[in-house]
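Have a look at this one.
The complex appears here minus one protein chain, its other protein chains still in place.
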Amino acid sequence: MSKKLVSVLLAASMALTIGAAPVLADTVKIGVYEPASGDNGAGGKQETLGMMYANQSCPTVEIGGTTYDVELDIVDNESSNDKGPSAASKLVGDGVSVVLGSYGSGVSIAASDIFKDGGVPAIGVTCTNPQVTQGNTHYFRICFLDPFQGSVLANFANETFGAKKAYVLAKLGDDYSQGLAFYFTKAFEALGGEVVKADFPEGNSDFTSYITDAKNNGCDVFFTPTSTEAAANTIEQAAAQGLEIPLLAGDTWDSNVILNAAKGKNVQIYVTTFYQEGGDEAFDTGVKEFINSDSTNLANNGGDDTVAAVTAMGYDAYFTALEALKAAGTTDPAAVNEALWSVELDGVSGHIAFDQENGDAIRDSAFVKVANTETGAWDFVSVQTVAE
Amino acid sequence: MSKKKEIIINVALIGGLLLILFILERFLPATSMLFTVLKKGAIYALVAVSMNLLNGFTGLFSLGQAGFMLVGAYTYGVLTIPVAERANVYMYFDGGLIQFALHPIIAIILAGALAGVFAYLIGLPVLRLKSDYLAIATLGFAEIIRAIFQWDKLGPITNGSNLLRSYPSYKSVLFYFVASGICIALIVMMINSTYGRAFKAIRDDEVAAEAMGINLAHHKRIAFVVSSFFAGVSGALLAMYQTSVQAAMFKSAMTYEILLIVVIGGIGSITGSCISAFLFIILSEWLLRFLDTDTYIGSFHVPLLRSGFRKVVFAVIIMIIVLFFRQGIMGTKEFSISGIYHKITGKKKKEVKGGGADE
Partner (left out) sequence: MDWLSRNLPYLMAGISVGGQYALIAIGYTMVYGILRLINFAHGDIFMCAGLIMVYAATVFPVYISIPLVIVVTVLIGFAVERVAYKPLRTAPRMSVMISAIGVSYLLQNLALYITGGLAQQYPALPWISDVITVLGVTTKRVTVITPPLVILLVIVLVFLIHKTKVGMAMRAASKDFETSQLMGIKINSVISLTFIIGSFLAAVGSFLYFSNYTGVTPTAGAMPGLKAFVAAVFGGIGSIPGAVIGAFIIGISENIIKGLGWTTFSDAFTFALLIVVLIFKPTGLFGEAATDKV
């Protein structure tokens, strides 16, 4: 019986190996290293949608006088540091010229060395942790960083709400959540505020006690930089318990999951983000059309056509990669890496250029949006800038 | 076939395998998918064998493997990050408390040792428990360990919820094979020793084993500590393979994955665990990946294929194995040259080593 099993498995694996498709000539591959499952699956999919739309609207690129077809090579890193490396290896093995991704800093760091050893440059799209690009020359990023985002939020809380005391709730074991909470706390305390810090464990969906805690401590704002899964529960329970103070969060909350959860409820939700819908009309209409054209796309965007900031960032990342390919004049990853340092373009999310130290985007402003609980859309609040 | 001849053939086989890997490494790029899955396969083979030592050979149903891997991975990471890098890695904790770095090999051994110490302490209360209760208690301990490592008060040592990274790691696939091979060989030697025989006696009948004069508590503790030691070592290797490590990934899902590898390989078969570890990793992380992408054959849109389908197919395969191939790939037998030799020549098979958990 066991022999049968072995032979079946062997036959299956052989069939699969033969099935691998040959590489076409005059095609340049761009790797997409994004989560499609796990904690960050929702955000990863929206980011990938931006790249797919960009690829659809601009499927070719001229490199060194030849026109290449651009092919996106999409892998799922499962939001997991132990599954990420093999996904990254697949991209390197497939011979991609440059990699885009990931949503979530942890998986980006986990794959960083694989890309480095493979000699492939990577462009971080919305991984905001400073450690992604720190001390290396192959990882770039087009979004702002957590220290910046944390201080934007702290200043916003202080200026807009006159907040003196903040409740900070972060997810245990999540570097994004804890990191942003750390920078927020630092900036908020520097402004003379006081912070009550709490953690919730993985798989927790009961946030009632945290909300009670915030009330009992007399906090003025509730800062909770978490994934959208936890967010939906937090909002629901905050509304049910009549939490009157505003909820504040970072870029992950800029998602229609939040809007759906908040619609028709008595909550105030403010987020900082990279892009505000309406920032670029042509992009908005185009991407909405793209999302509505296909039921899978629609499902991946969470069931409606709200444009998430990460989608805009995914779109910009794709064009950043194309610029680098053009500037390099070849599809050789090493040359693309070299060219990336001096790439500049005006994306839908703003001007993109890299600093010459870590390859981080030079960005000094973030959008602050508020969830409109009646229309179920984001309303623009302000553009926040902070002098570091 | 004489025993001597068999040893020579086995040694030659292992040498041949390493030579092939050595040659492959000269010709294929280091980041090739093949090496990535082989490395992870070697690590999972070790942890599967260590779990098999407990579940298959001693009959102790423990679900704490992920917790001990976590201890190992963190020990390795914490002790080997170069001093110059510490300020970057422990950026929220002012560079952390520990300001030295050990040689990787020493750190790997310490990783196993610390996991062993944890196992010893946990074993004092829980090893008295019977089957399912032991399983659930060890599962609970793994969760507690995870919470402790993520606690921000311990941040100066563990870096709290943040990643450990920038520690040295060996790139060559040979290293993983040799390290994991040595550990598995040690486990095999233990199974074939008087200890191993005592373990099997405990598994088959605790009361009878005790009546024969086997000290139950002592032997169970040894099996538990040794198994955890190697789980710790494999955790260190996993940390090395990933180049960054975070406590959040050592969930009970990881233990279940390892348990499934043991079951697919055959509970009570060392070679079975090794073979299934490689099959599991290669299939799930490499060959079945195509199931996740929309595919067109000509103009025909292959149905069902989209993100997540790979995991469904994989889960179905696992259920089929669990239900219909209950013995797994190897059952309780071991893959051996003499076994094949006897099969080919039609001679009567020799008594094979090992033995099932359920006879």
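Order of writing sets the chain letters: A and B. Residues in each chain are counted from 1.
Operating definition for what follows: contacts are C-beta pairs under 8 Å (C-beta built on N, C-alpha and C of every residue); 3 or more make two chains touch, one makes a residue touch a chain.
All values reported here derive from a predicted model rather than from experimental measurement.
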Sole residue of A:E71, A:E194 or A:D213 that reaches the chain not shown, by the stated touch rule: A:D213
Chain not shown: contacting residue from B:P29, B:G95, B:G140 or B:P156: B:G140
Hidden partner chain, touching residue among A:A190, A:A240, A:I362 or A:V383: A:A240
Of B:A84, B:I297 or B:L323, the residue in touch with the unshown chain: B:L323
Contact footprint on chain A, counting only the chain that is left out: 36-38, 41-42, 45, 172, 198-213, 215-216, 228-230, 232-233, 236-237, 239-242, 257, 260-261, 299-300, 302
Missing-partner contacts on chain B, residue numbers: 55, 61, 125-126, 128-133, 135-137, 139-141, 143-144, 146-148, 150-152, 207, 252, 256, 259-260, 263, 267, 306-309, 311-312, 314-316, 318-319, 322-323, 326, 357-358
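The rule we apply is simple: only the chains that are shown with their structure count from here on.
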Averaged-CA centre spacing for the pair chain B and chain A, given as whole angstrom: 33
Footprint of chain B on chain A - complex, ascending: 1-2, 5-6, 9, 13, 16-17, 19-20, 36-37, 45, 74-76, 80-87, 89-90, 92-93, 106, 109-110, 112-114, 117-118, 130-131, 134-135, 170-175, 177-179, 182, 199, 201-202, 296
Residues of chain B touching chain A in the complex: 29-33, 35-37, 40, 85, 88-89, 91-92, 146-147, 150, 152, 160-163, 165-166, 169, 171, 238, 241-249, 251, 254, 266, 279, 282-283, 285-290, 292-294, 306-308, 311, 321, 325, 327-331
